[in-house]
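For this depiction, one protein chain was excluded, whereas all remaining protein chains were kept in their positions.
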């Protein structure tokens, strides 16, 4: 085959999508990629992880999201091709030979994600970006085999788009930039499934005001307010959905549960072998790509459930129970600079109540979460959002919009300390009344939602 | 406690729901039930099972649906209480003492469902209705413990609502009738998540035209068209979503996969023990309620994945691969009376190609699926939909609506024979070209979508 | 110019549309047509006339609807062009030279509508279809001048599409058939603006399963349920929205008001001249196309308001008051065959109360309203809905769908007698208590909603 023949259209296939109505597939290559086992595996990995414990509707998978990113990219490319077709190399317009390249990259951009990625990566030192690369470029995967049919270099081309080293900046920015197809899909999709409206910016208008340009993608100045709306949607989704304190309370439990399992395995592998076979390579820190591809949400939850029922370790069982049966850690915010003594005091109180604070408390800073806001002055100036005025001059977005300027360069979020929920409401639980003075103290320090000194 | 104290309102808690905007919880008892591990387990069981393989958005869980049924019931009861409050016993109006009873029943009506219920039940002889009863009435469950706090008989009261033996027919019909809160929620919810509009009847209008009545629930004659619309929505959802041939093609694979596992276990349990611990009791046909509660979608899929990688049985691995990696059986319709010879011929051809037809073909009649259409003249006339005219007379719906009459008493659906997808497109697959004449024959018999005689 | 040059694309212009998101204009000719005064005049004519008095949101104009019909047609044609482009004349596929023709026809199909067409036509013997033709073909209109720029025959071509005499049946059926762009737009649009969901069929799926065909437009058999859904939507919209008894109660007042004005003018034109200048030609039965184009909803309502304040005729003022201030006639259904005596009796009672029954009562049969249901066996068999099976055979829809068969050939609707609202609730109005026995009788005859004999 070749890029030219891979670009041939087939009779359109569709996927009914609640967010985009239909996802249109027009190339055999795309259909073949969707049917690989690596893509199908994304059906078994939830897009938002622990957020379902706060927003019960948000049970959608990374598979749905991947189709959505593909579809948004397809629509943009259709528009570019209709309105700004390149006439000659280097004219800064859209070269439709890139179509099949960018569509593959869009579809595959998240292929390396695993179950509860953000937490899993911290404990087991996996890296979903490196794994995305591996899945695309390793000859053992079905994805690679499908891509290689185009040409031997095609997998590396797709990988380079995702890695941002591909020479055409338009292609790169469609997949990775401050306002790319990936973010556009997840904002509207996560809005739809959570049932909130915050991420619901004016997608059709954004698509209308996008242009290909010599150095990438720009936006009509006339569309500035639609871009502002998008930036605000991102902000709202992070503040209200992605950083929700209760979801993070579940994520902290997951983190502690995995950590406990990893620690226990070091002591004695009998706890986990042979009943958690797919995790052993990770406990052993000696895993292959195939091992990684065996994992999904269901596998982890199955093992948690088995641990809950069968594992003799009380802490492991208890944490598995908290996770499976939704008993989130409670939290209060704190100030990293001023609250060191208060943090120490709180941990002491919790320890005195008999909890192993290593597994039963956690500090979480939402700034550390691997999502990011719009930040135009970062190290890579190419991904600034640029507005194109009628007379051809460019304006960087925050220079034009004082609303966006309010967001610019200022990280948002908070820092929280997490601890078992029962400590907060402890006084109502008769069975722990013995410790009442300690609970009183914890209550005093946390009752306003912000950590404060004990009176 | 008592029903009266359980009926006390607490400060409202809400769950953000994409279908009903908010689910409002106003009683501690409801909140405690939601927090039981049996309810939380429903988060890990998809509402539509294999339908996600056709409608990728429909990844919502039975937990979401259960909250939705609760919320619709709550809204109906609020309306009944506001508009038709009982003044004295036996006046046929709404007695608000029933509120907490019907809300508990609404929330718990599906608590006995397990993973891929319809298929699992066939292979392992479980019964989700009996299990619902068991979960409510067995002292070992958290659900039962929460309910028992109201009174020792309260669990049985709730069970009797779900079993339709509760004395107040209004309460029973809100949960189980031709137009109950259960169906109302799943039609709109499944519509929302599939991204189709077929189930999207006029819920608010239906709620407005419902009345409590001596013998149950009736509808204003003026609302007849809204009820017609609901009946049509049900029909459309069954025809277009629930009976989709491709989803059934995945369900058939699941059925064959579980059957193969059950058969293999009889031969030699070493295949499954100890790596599929939660399934052993079912293979042994000796399971407890706790065993049942250990199961969920993730557990089964985890075991399937382990079988795919580790199990030496080729058929089991292959079927696990087809299920996990979405390789649905292909199908054609047939006529049970006329096509017996054709069926036999087709099976012979498939067998000659080396397939064990016991595991690689399946007949599926959608009439057998445990959903049902509106059928007013069934054995239980109480669940007819009755319209109340201005002068107080009642008319049974199909007498008033010729549209509904078109549906009445006529089962819809089809019968299909399922077989491996590769046989249908076989001629394009070089590696099986040896068998070409056989494949030609299969192709001839199936290419119109209806089984037909070989020329 | 020529059809070829009129078919040249211009940089896309868009209209933001709440139903279709955007309406895309890609030809200068279409833009010029939209900007004619005849099209702009449709902004001042409501799509649903008196229905706004029942559904206050349904205030949208025929202008919006015309853009919508254009846009649906454009999307169908795009799909036809992409999927079924004609290779040679007579191959039954889509000939894209027809694009500009069908788009013009779609945009202009309702151009001849006037204010409250259905009522106005009855009193003043205008005919919106003839007027559509006149506006397109008369050299004095801007529409004609724009069309003529393409070629001298172009206006007649467009007219022949709307009149169904154009040679290409695909073009004709896109604009006028049982499932055309006109109906598709008004069902979804009227649903959107009334705030009901009944007309909200699966438009995108319908567009997907449409095909051009030698004799017109057909639908994939696989899309049968989507077509059923459309037919049901039509039925529901007629039953619940278009035939709503209260809207018709306002329409009856409008009818009587215009009739009274026409009758009065015959007696003495001084009542109306010079203050209602735009109506004089119609009173005189001697009007030109320009006279017709002067009329719109605002003009009529302005004159009604002036009559209310200034006209010495008590009946005219009173009817104007009832119309402007929303005092609909009340109605009951009756049986044309059995209720003749009851009708006579009721009219006598109303007359005895001092009402001129010529202006204060009205019979309305909704079967007479100029909308129609799906009727596949009508005199024009070309407009049957045909389903195309995989093997190439055609099935007429009602043969395939028992649901549609329930609608087939059976007119729906009812007959009602309308009378002043105050007679129904009369007993509560003290100032007419003198007539109480008569009111008692009227109340008895009408209180069940169906006309019945006086006891």
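All chains are identified by letter, namely A, B and C, in their written order; residue positions are counted from 1 within each chain.
Keep in mind that, in the parts below, a contact is a pair of C-beta atoms (placed from the backbone, for glycine too) under 8 Å apart; a residue touches a chain by one contact, two chains touch by 3 or more.
None of the values given here were measured: they were computed from a predicted structure.
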item: Touch with the omitted chain, as defined above, among C:13, C:43, C:148 or C:452; value: C:43
item: Which of A:97, A:225, A:336 or A:358 contacts the chain that the document leaves out; value: A:225
item: Touch with the omitted chain, as defined above, among C:2, C:35, C:269 or C:365; value: C:35
item: Contact with the hidden chain (one of B:204, B:269, B:290 or B:310); value: B:204
item: Which residue of A:94, A:124, A:198 or A:242 touches the chain not shown here; value: A:198
item: In chain B, positions touching the absent partner; value: 11-12, 14, 21-22, 82-83, 204, 208
item: Residue ranges of chain A at the interface with the undisplayed chain; value: 196-198, 200-202, 225-226, 228-229, 232, 235-236, 239-240, 389-391, 402-403, 405-407, 410, 448-449
item: Positions on chain C where the hidden chain makes contact; value: 15-19, 21, 35, 37, 40-41, 43-44, 52, 55-57, 59-61, 63-64, 67, 192-196, 274-275, 277-278, 294, 296-303, 305-306, 309-310, 321, 324-326
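Note that in this section only the chains that are shown with their structure count from here on.
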item: Identity of the chain that, by mean CA position, is farthest from chain B; value: C
item: Distance between chain centroids, defined by C-alpha means - chain A, chain C (Å); value: 51
item: Whole-Å separation of chain centres (CA-atom averages), chain B against chain C; value: 43
item: Distance between chain centroids, defined by C-alpha means - chain A, chain B (Å); value: 32
item: In chain B, residues with contacts to at least two other chains; value: 196
